[in-house]
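Some notes on the structure that comes next.
The other protein chains are all here in position, but one chain of the complex has been omitted.
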Amino acid sequence: MRFVRPETLEEAATLLGQESGVTRIISGGTDVMVQMRSGLVAPDLVVDLKHLTGLRSITPEAGGFRIGAAVSGAQLGEHEGVCALWPGVVEGVQLIGSTQVQGRATMVGNLCNGSPAADAVPGLVAADATVRIMGPNGSRDCPVAEIPAGPGRTTLGKGEFVTSVFLPARPERSGDAYLRFTPRTEMDIAVAAAAVSLTVDAKGVVTAARVALGAVAPTVMLVPEAAAAIIGTTLDDAAQAALAAAASAACNPIDDKRGTIEFRTRVAGVLARRAALIALARAGGQN
Amino acid sequence: MALDNTGQRVFKVVGTRPPRPDGVDKVTGRALYGADMSAPGMLVAHILRSPHAHAEIVSIDTSAAEALQGVKAVVTAADFTPQEDEYLDDILVNCLARDKVLYDGHAVAAVAATSADVAKAALKLIKVEYRKLPHVTDVDAAMRPDAPIVQSGRSLETVPEGMSENVTSHCEFGHGDLEAGFAKADLIIERSFTTAATHQGYIEPHACLATMGADGKGDLWCCTQGQYNVRSICADLLGIEASQLRVTASEIGGGFGGKTTVFIEPVALALSRKSGRPVKIVMSRSEVFLATGPTVSSSTDVKIGMTKDGRITAGQAHLRYSGGAFPCGTVDMGAQAAFAAYDLEAVQTLGWNALTNRPKEAAYRAPGAPQAIYAVESVVDELCQQLGLDPLEVRLKNAARKGTKSSYGPTFDDIGLMATLEAAKAHPHYSAPLGENQGRGLSAGFWFNFGGNTCVTLNVNTDGTVGITEGNPDIGGSRAAISQMAAEELGIPYDKIRTIVADTSSLGHNDVTDGSRVTFSVGLATIKAARDAISKMCSRAAQIWGIDEEAVVWEDGAACPAGPNAGKFPPMTLAEIAAVSFNTGGPIAGHYEFNADGAGVSFGVHLVDVEVDRETGGTKVLRYTVFQDAGKAVHPSYVEGQMQGGAVQGIGWALNEEYIYGEDGRLQNPGFLDYRIPVASDLPKIDTVILEIPNPGHPYGVRGVGETPIVPPLAALSNAVSRAIGKRLHSLPMSPPRILKALSEA
Amino acid sequence: MKTIHVSTTVNGDAAEFICGPDESLLDVLRNRLGLTGAKEGCGTGDCGACSVMLDGRLVCSCLVLGAEAEGVTVDTIEGLAEGDHLHPLQQSFIDHAALQCGVCTPGILVAAKALLDRNPDPTETEVRYWLAGNLCRCTGYDKIIHAVMDAAKTMRAA
Partner (left out) sequence: MVAVVIWGSLRRFTDGQGEVEVEARNFKELMEALSARYPGLKPQIERGVSLALDGRIYREAWFTEIGPDSEVVLMPYMAGG
């Protein structure tokens, strides 16, 4: 195994593109180190990027924020602007691991690890965030929702890597929230998860919404039917029930050591409903 | 040794909370644990483990591994001589599989090399040909006549004919006429329960450093609850004399029973003998889960009869335990402990142990008792619910007390159960209001406590300080308690004493740190060693004063003339006597060695409030109070610590911890991510109430306290959840999917 | 595998070491720098026994490559006391009997210090959540939480 710290993004893309063996990028390293140690992967090349310009900074952009790929959960949580604009995204990121893991873990790492249960991802999908990708052919942008391809897999091409996440500006009276279920309060992986981002009008009617679910399908998924269930409502009891039902109906989970199909399906609906209520409160609406 | 007249005794040091002697080492990172020791020229060893739950080993070819540069030794079972003694042979086969691998993760071979990388690369070069065999991991399945046989010919003569060969032992306890007892009942409830295997979950993985020369002399550094036990097992397995092997116990990062045996130590010694170099083995966390000893898994049927006014008329339990792939006697203890908290006219418990393709059980805090008492206390609680009775009143009505013929045979002497129940009843927790979806659970618990072989040497230094040498690793503050008892007895300040834990060559045999024995047994030996030293110091003073030895007594840390007739001499302090010891006959030391009995049983009562989220099945523990009889709490902080720590291990067992096996018989959760021990944010404050009902078998009244606290939480949590949701679960852990499923079943 | 030369700062002192590219910072501290205070309880970031500070951030040293220590500062349990003067947290842990076996203690102390450095007056709940990544199997956490709260009080008064 080689450990390399390239001087530029371009150099990193070239290195990664030319390597014939297994490559890994380390920024937080909290997944890669575990996989290496367990023998799950034996990379031939590990590339450390976090010293490169911009990768550890959060910068305002077009009313939203561009967040470098190596920004840790702890750093993100300390950024008042992001916390105020996208609290649901931040709470998802901050649920990854312990305080110690937060000191290193990044939302980009969480995304590119490809776990269906990744805590950072439903919030990003609900937020309609995009990532900027560097590769041998230069840079491109892509919606977060299009990155996961299945458990442990992404749509990134050979030599490609994410350099930043962009969280867009949002209208007034908007809010988002993320909830997951774990048996313990901390140090766990989501058994089911839901993120909701919504906007209400002056009367408290939901005018726009995005609902994303985690740990209930091979990838984190956007559930338009769940969003449709609450758009045009004040999130009254009927809308809440419709939301929960739509979320549960969209689930395609597995039975495993962490939870049953039945449990995940039911709880995903419950979480979607509860997250929507939190998002609504954050948007200033009332049900 | 009988209780001193403690009613009148005013303790000066015992009962206070001084800083522990090893405190600074442990808060500065200086304390050395198993993996913290190195030696010049040291090799690192790694172990090859079975990927199958059950398979015949057709062949092992280690030649390619041996040829790899940097590999200095490879061992397999072929490097050891099978032992005639079955107990020892089981330990050996567990350390390295012989003809068959018996569980996922069973060790097959080990490689010592110049680096961890080389050792790991060498493991990949070892060719093992397996022939897979059918496996069984569930205890009830293992007892069926058509179950795959884990090991043949291991059934004791106690097993009734016609049972599966996997059943290795059977036991029965009890007394009275069951039929007549049940006939007197107004309500009889019969239920079946299961509990998952759980792991002790000590934070420090097993580690050792072995050095063994061609001359047959060896040194072993390891984290263990008993260095003497490690020595005798390793000496036997390696065919060397015990005197030639010195075992030093490192500081120990938790054990809870799991470090009372060996897993890697004989392997490291064999590799060292073969390579002529020191060899270190440190287990990974997944190896700890896969191949060290969890507790038994269990399946239990309980039947209890009760009158309308809450009198238990008869109790019966059938316990089926599996201690993994080797015979295991834990069910005997469960069967004896099941009904120990009750005064019963008719009681019967039957137990069976069955082999399964799981790792060999190791003791875990009150081994066998939590599973059995969980089932019994659940049924008692359900009877109370159905008869509309207060569960605490019912326990008071039926509680075992002095003079009760216990469910396991003997008649109880002074025990603290009644007082403990009364304390719970009087506590504000018991009457505090509960909210919606909240429930309060109660359970009693019991453990036998043991004494055992113990040696202590107490050296009086010429500057008036005292050194104590004892032989039990300090797993939770025992150095402090031992120093306190010596200070109490000698009448000198606590900080004039330093207690150290000896290696096996520096002190006679000491049994393992288990059975809640150390503060009781080592404390008792320390008191006796102090009295031995005191008599010698009195004799020196008598010599100096020119009076009879009998005319000298020891008071407040000094020798004094026994009365006016003895003569008028100012008291001579310990320091004064010590200062002239070279002139009065030489160094002064006290010794005591014995096999301690009379540990005195221990009872505890736990109260817990929970709130259940009806939509997710999640359980939150809101409030927790532990009531326990400590006999005499020598260092109350560490007594509270035992009570709190045991309670939290029990909470984990009740709610989330479990060994999960797949269809393929492989362990699915060998790590702290999916084997969920409680974290700080899962828990409320754990309140403690220490009762002190003196143990008649100890001069200060001390009882063991370490094990009992893990017993009540299982039923206490289950009873609380049942009362919160109006449904009773019969399986542990009560994980959220199980609770949600119970809620959705109308 | 080609080894890497790393220059770093550990507990305020310059330190240099050579390590393998896949070697963890924890292994480097323990096996190459002789600092065995940080423990390996899991190797997967689930127990916190290996907690150290990396450029002022609390991390699990088992999840950091030794090579990543180049040019940064590392602070470990061995640097917590000043000479023979214990940090208030260390003293508080002894006074409150907040350790039994002690193997998780170094990691918990490093984590607790990181908390009090940024929040001198945490609530009990904040302490419990901050320390959720530090497993302790002996104490049930009760006395640990007390010790941290009490040390915070002492430090605020100082």
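Letters A, B and C mark the chains as written, and numbering starts fresh at 1 in each.
Just so we're on the same page, a contact is a pair of C-beta atoms (placed from the backbone, for glycine too) under 8 Å apart; a residue touches a chain by one contact, two chains touch by 3 or more.
What you see is a predicted model; the values in this text were computed from it and never measured.
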Query: Which shown chains does the chain we cannot see touch?
result: B
Given B:44, B:57, B:102 or B:171, the one touching the chain that is not displayed: B:171
- line: Touch assignment to the omitted chain, from B:471, B:515, B:670 or B:701, lands on B:515
Field: Of B:72, B:365 or B:440, the residue in touch with the unshown chain
entry: B:365
Field: Options B:449, B:642 or B:735, residue touching the unrepresented chain
entry: B:449
Query: Among B:336, B:420, B:539 or B:719, which residue is in contact with the omitted chain in the full complex?
result: B:336
Sole residue of B:697, B:712 or B:733 that reaches the chain not shown, by the stated touch rule: B:697
Task: Please give every residue of chain B in contact with the chain that is not shown.
output: 156-158, 170-175, 200, 256-258, 260, 329, 332-333, 336, 348, 350, 362-367, 406, 408-413, 447-453, 512, 514-517, 595, 597-600, 697, 704, 707
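One rule holds in what follows: only the chains that are shown with their structure count from here on.
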Task: Find the chain most remote from chain A, comparing centres computed as mean CA coordinates.
output: B
- request: May I ask which two chains are joined by the most contacting C-beta pairs?
  value: B-C
Task: Compute per-chain Cα centres, compare each with the mean of all protein Cα atoms, and return the closest chain.
output: B
Field: Centre distance in Å when chain A and chain B are each reduced to the mean of their C-alpha atoms
entry: 44
Task: For chain A and chain C, let me know how many angstrom lie between their CA-based centres, rounded off.
output: 29
- request: Two or more other chains in contact with one residue: find those residues in chain A.
  value: 38, 185-187
Message: Among all residues of chain C, which ones touch two or more of the remaining chains?
response: 1, 43-44, 46, 129, 131-134
Message: Can you tell me which positions in chain A touch chain B when the two form their complex?
response: 38, 181, 183-189, 191, 256-260, 262-263, 266-267, 270
- prompt: Can you name the residues of chain C that touch chain B in the complex?
  reply: 1, 20, 30-31, 35-44, 46-47, 49, 76-78, 80-81, 86, 90-91, 93-97, 99-106, 109, 125, 127-129, 131-145
- request: Please give the residue numbers of chain B that touch chain C in the complex, ascending.
  value: 17, 19-20, 22-33, 35-36, 38, 117, 200-205, 251-256, 282, 284-285, 475-477, 635, 637-638, 640-641, 644-649, 671-673, 677-683, 685-686
